[in-house]
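Every protein chain but one is kept in place in this view of the complex.
Note that the chains take the letters A, B and C in the order they are written out, and that residue 1 is the start of every chain.
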C-alpha cells in the first residue's frame, strides 16, 4: 500500500518536529535554560512516528528515559515539553518530572529502566478487563533487556493475553555499551521464548515501520495477545549530552540512513521547504512560550499523600 | 555405557537415603520435633543423585527451598540436617537456618526463589577467574522461572562464559500452581534465548540422568560456558505439608515411574534388602543423634557485624 | 467468635461484592488453596474473573497491579511472605508511590499490597521478618498494620474501597488465628478509638490510678503489650496506658502526645529489628514535639536475622517478659 502524499508529508513533518525539537533542546543547554539532563531521539524518529501512526485516540503509550519523540508523536504539547525541561509552571508535569518523567493524558514515562513494562502489562490488562478496546504501546531500548522485571512482564502479558505491543528500539548501544556486550542470545528469541510473536526490522524507513506497526497493532487489537516489534535503529546524538564514545565513522555510516532523508525522497522540494519553515516556527514558538512562562512556584508543592488525617 | 552393579547400587542407595530421610521428617512433625516447615524431595531423588554423581570434590552446589535431596546427594551429614530442622546446636547451621537455609562446605541454599542464581553465576565467575577448575551446579524449580533475576543471571552467565550447570527441575507445579498457569512459552526456549545450550529430559531414571549430566558437565568443565539440564519430573509428597491440591489419580500415575522402583529393577533382591536395612539404620541413627543433641543455645547468638568499633 | 483471618477474608468478599473494580492478585491464591495463609479462601470461586493467580514475580505483579490501578481498577496484591517485599521495592518506592506526585496529581494509584509479616513460627531467616521498617517514610506510600482489636476487616475494607493512593497493608502471621476483639469486649481495659480515618486506640486499665508510662505498639506486638500492661498492673502495681497504631506511615501522633505529656515516659514495642526501626521515628517525633522532659526506650528484635530454632527465635524477638522488664526499668 502506497501512502498518499499528504500522509507521507505528515510522517515527515512529525519526524522533523522531533528532530528540530531535540536540536533546540541541545542548544538550550549551554544557555542554562534546562534543568538536569536529556536523552534525545535524534536518529530514531521513524520508530515513534511510524509506530504511533497506528495509535487510536485513547490508546496508551508507555515510554522510557528517551521519551521526547514518543511524547511528541503521541500528540503531546511541544511547548509544555520545553517548559517542563525548563522547570516552568506550564510544564507537562508543572516542573516536577523534567525530561524523563512525563505524564500527559494516556502517556507515561519514567527514568528507571525496565520498570515501566509491568505497568504496561497491568494497564493492558485493565483495558481488556474493561473491554475498552484500547491497547498499550510500550517502548523499550535494547539495554533495558538487562532488567529482570522485563521478563516477568513478558510472561504475564503472554499468560494473560494482554493487548500490549512491545516496541523494542535496538539502537545498538546502552549508554556507552554495545548491545553485544550486554546481551547474550537474541532479542527476538527472548520475546518468542515467552510465546510472544515478533516482527524484527532493520530499518529507518518510516513508511516501512508504519506498515509493520499496522499488522502488529492488528494482532494486538484483535485480542490475540501481546506482540513485539523489534526495530534495529541508531541514534545520531550522544546518549545524553557529550558522552559519545562511538566511532565517528560508524555514526557517519548510519547517518546515511537518516530517516528524514529517506522520507524526504518521497516528497516534493516545495513541500519540504514549506514543512521546514512550519516546523522551525513551531519549535521557536514553543521555546519562546516556555521561556516566557513563569518558573514553577515552590508554593505549588504538595505532599504526595495527606500526612495526617 | 552400562553402570557396574556397585555403581547402580550406590545410585539406588543414595536415592533411598533421601527418600527415607524425607519420610522420617514428615513423621517427625506431628511429634513436635521440627521447627518451621519443610519441602520434601520425595519423587525427585533421581535428579539430585543423577546430576551430582558428576560432581567433583570441590564443585559448588547452589540449591533452593527444596534442598534436602541436594544436600544429602552432595555429601552433607544426615544427622546434622535432622538436627538443623530440630533446632539443635549440632545442626548444619547451628539452628540458625532451618530447613531451607543450609550452608555446609561448598553447599548453599536459601528460601527466596530465584535469588540464588546470580550467586551461582558469581561463584562460577570466581572459580573461572581463579582457574580452580571447579564448576557450579545450580538447582531451580519451574516456578522460580517467574523471577526476573533468573534472566539477569542467565544473561550474565552466558556473556561471561561462566562454568555453571543450571539444573531445572520441572515438577510440573509451583506450590499449587500447574506450570502451564505460571509459564508462557517454553522452558528450553527461555534458556536457549540467552545462548545457553540445553538438554531436556522427561525421565526419573537415575541412570539416564547421570548420563545426561555427564555430557552437560563435560561442556561446562571444558570452559564452553553455561549449560541447562531441564528435567521433567514430579514430586509425590505435598509442596510442604498437607497442602496438596493435586488430583490423587495424577499422583498415582506418576508414582508408576518412581525413580526408586525404576532403579530397583537393575538390582538383585538381596542387594535391595541389604540396602533397605542399611539406610533404615542410618536414618534412625541420624534422627536419634539429632534428637539427643542439645537445643541451640541462645548464648551462641552473635550479631552479624560488630555493632560498634 | 471471629478470627482475624475470618475477618480479613470476609472483608475481601465484601470488597469484591461491593465493587467490580476490585481485583485480587497473587501467588497460589485460587481455591481450594486460597493463598498460603488462606486469606483469599472462596474468592476465586465467588469471583472467578477477578481473582488472578500469578507467576512467582513479586516485582512484576506489584508493577502490573500499579498499571491496573492507574487505569481504573482497584487491585489487591497478596505478597505471600512480607520478606519478599524487597523484590518489589523498586516498584513500590520508585513507581507506585511516586506516580501521583510526579504527574502533578493527575494520576491516582489505588493499589493495595497486602502481606503477612513476622516470626514465631520457626520459618527461619527469610520467612519470619518484619520488613516494614524499610518502607516506612516512603513519600507517597501509606502503611497500615492490622490488629486483632476492633475490626481488622473493616480496616482492610476502607483501604481497598476508599483509598486512592498506594497502601502497604501489613498482617502479622500470629494475628490470623486470634479472635477479633471488639473494643467493648476487652476484659479489664477501657478502650477508646481516637477519631481518625485510620484509628488510633487508647487502652487503659479500668479504674486505674494515673498511669506512670505510655506504651506504643502496633500489630501483634499490641497483643503482647496489652498482656504486659495487665501483668504490670497486677503483679507490679505499675500502671501504664497504651496507644495502638493502625496507620504507621504517615502517622497521627496526637493521641500518643496526649498520653506522654501526662506520663513523660514512653516505650515503643515492635517486632522488627531495633535500629532504624519504627520506634526511632516515634521517639524522635515525640521528643521534637514535647521537648526536654521525655524519658523513652524502645523494645524490638535484636539486630540480627531471625533463627529457625525455637529457643534462638524466642531470644531474638520481643516477648511479654521483655516488655515488662523494659517498663519496669523505665518506670523506676
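FYI, a contact is a pair of C-beta atoms (placed from the backbone, for glycine too) under 8 Å apart; a residue touches a chain by one contact, two chains touch by 3 or more.
Given the structure is predicted, the values throughout are model-derived calculations rather than measurements.
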Which of A:50, A:76, A:122 or A:148 contacts the chain that the document leaves out: A:148
Subunit A residues touching the omitted chain (full complex): 34-37, 84-85, 87-88, 91, 94-101, 110-114, 143-148, 174-177, 181-183, 243, 245, 295-298, 300-304, 307
Contacts of subunit C with the absent chain, listed as residue ranges: 83-84, 86-87, 89-90, 92-94, 98, 101-102, 125-126, 131, 133-140, 249-250, 264, 273-281, 283-285, 287-288, 291-298, 303-305
Absent-chain interface as seen on subunit B, which is shown: 60, 93-94, 96-97, 101, 103, 108, 110, 112, 115, 117-127, 129-130, 148-149, 152-153, 155-156, 159-160, 302-309
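Methods note: only the chains that are shown with their structure count from here on.
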Most centrally placed chain, judged by C-alpha centres: C
Centroid distance [mean C-alpha coordinates] between subunit C and subunit B, Å: 36
CA centroid of subunit A to CA centroid of subunit C, Å: 41
Sites on subunit A at which at least two other chains make contact: 148-149, 152, 155, 159
Junction residues of subunit C, two or more chains touched: 54-55, 57, 59-60
